[in-house]
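Have a look at the structure below before the remarks.
Excluded from the complex is one protein chain; the other protein chains are retained at their positions.
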């Protein structure tokens, strides 16, 4: 059978109408809004020659900024795992009083515009803010340093972890725990072997989503971070700085690295998730 | 016993981490009294920012809803080579830093961009102008409707549409009378998420806007401007307004549930 290059355009495997129209519009829309813009990232850095690109990649300030972004996103996502797990547990299993309200509040960081959370967190954890004053009594300063970045990223990343874990926890049949209990498992064994193990893929997903969000986060971080080069400057901010210096290739080089690494980490997490979940997915 | 500890710790955490920020937005905004904060909103630049944000949001939500429905339709109801790739592509903006999402439009339409100089000749300005803000917002909010509508369409299968096509219905009739009524909850949710994101988008818009007060400043950009200028009351008043708009969009998603619950209580 001969397959013309446009065969897929005709078939669609279904008798429903509107295939050609909706596919054309979808391709046109994604072509203009996704493929075309992202292709600039791949092509632009090389326009001024490979030497310029390599030079841009060797910039120590950029490496420092990337390191700040990745380490803070990683730490924030890791800290969110226990916090998110606790909240997910309280919501799904703990019969938390006022759980409907709590459920709505969990999504708050997603609903709050990033600029609003940025200035709010900066003020709240600033030296004179409600929580900043509290922490400074303990001798901890979180504004204008990496601790502030981690805090801001924890705030925006928390819902991802809770929302990844909660449905899995809710759907885990109670019978499993009862069966384990009848077979003589002790509470901690039930927790580790029966509850935590099936949650691993969900935890990995939650971590990955929070991490990916954290790498690129801009608005909620820049106000609290202090933005000192080599210390508390995140990679997205450095892109903005380069743009203000009209250094477009420099900005694009950072953007490309940022994009590659966040896609890579998402792919990695997808792979890990599939490994952990071999037993749950149909062959 | 353990249960009570979990409850206490959970609520303490929720209050400290999640509730304090919006509470603080309100107290900071009302620091000098309600009249003073309302007065800051009558500033012409503030008004311009509010209008621009509303306009950009309307355009982005309308266009991305239409696109989202068509994309979800083609991705769910048909099988074709490259379908999964297309799906990944559509969801890509979710995993791209907002700053990068703004940068790509500068690379296309900025003065040093691919098409910028060409358009400049015809006196069309995209970068550092309102069209650029709209493009960046469209890019950032593109996946939401598709993502919320697709799983529900998937669950519904194709039987109802096939029954409709055998009854003689055309594409728009099927979409309007059969498919969309079945996914209206998810569609509403997707539209509201798009709205919330479009209202609050900061990073992407910040890169392409050029920050011209009264012209290319949206509400989030205006907030930044005021905050950096130490106009705390004005900044937090605008922040409170923006947060209120975005949060009510997010909360409205559960409106159908409340209505259903109310009706149940009555019945």
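Quick notes
Note that the chains take the letters A and B in the order they are written out, and that residue 1 is the start of every chain.
The working rule: contacts are C-beta pairs under 8 Å (C-beta built on N, C-alpha and C of every residue); 3 or more make two chains touch, one makes a residue touch a chain.
Just so it is clear, contacts and distances are computed from a predicted model.
Hidden from the displayed complex is a chain whose UniProt protein name, among "Sulfate ABC transporter ATP-binding protein", "NAD(P)H-dependent oxidoreductase subunit E", "Lactate utilization protein C" or "Phosphoribosylformylglycinamidine synthase subunit PurL", is "Sulfate ABC transporter ATP-binding protein". Considering B:33, B:117, B:181 or B:256, the position touching the chain not shown turns out to be B:181 (whole complex). Of B:43, B:91, B:120 or B:162, it is B:162 that touches the chain left out of the display. Residues of chain B in contact with the chain left out of this view: 79, 159-160, 162-170, 173, 177-178, 181-182. Residues 1, 11, 13-15, 17 are the ones on chain A that touch the missing chain.
Quick note on the criterion: only the chains that are shown with their structure count from here on.
Mean C-alpha position of chain A lies 17 Å from that of chain B. Contact residues of chain A toward chain B in the complex are 8-9, 11-19, 21-23, 25-27, 29-30, 33-38, 40-41, 44, 83, 86-87, 89-90, 94-98, 102, 104-121, 123-124, 129-131, 154-155, 158, 212, 215-219, 223, 235-237, 239-240, 243, 246, 248, 251-252, 255, 258-259, 262-263, 266. Contact residues of chain B toward chain A in the complex are 3, 6-7, 9-11, 13-14, 16-22, 24-25, 28, 67, 70-71, 73-75, 77-82, 86, 89-90, 92-93, 95-100, 103-108, 110, 112-114, 135, 138-139, 142, 158, 161-162, 165, 170-172, 174-175, 196, 199-203, 206-207, 219-221, 223-224, 227, 232, 235-236, 239, 242-243, 246-247, 249-251, 254.
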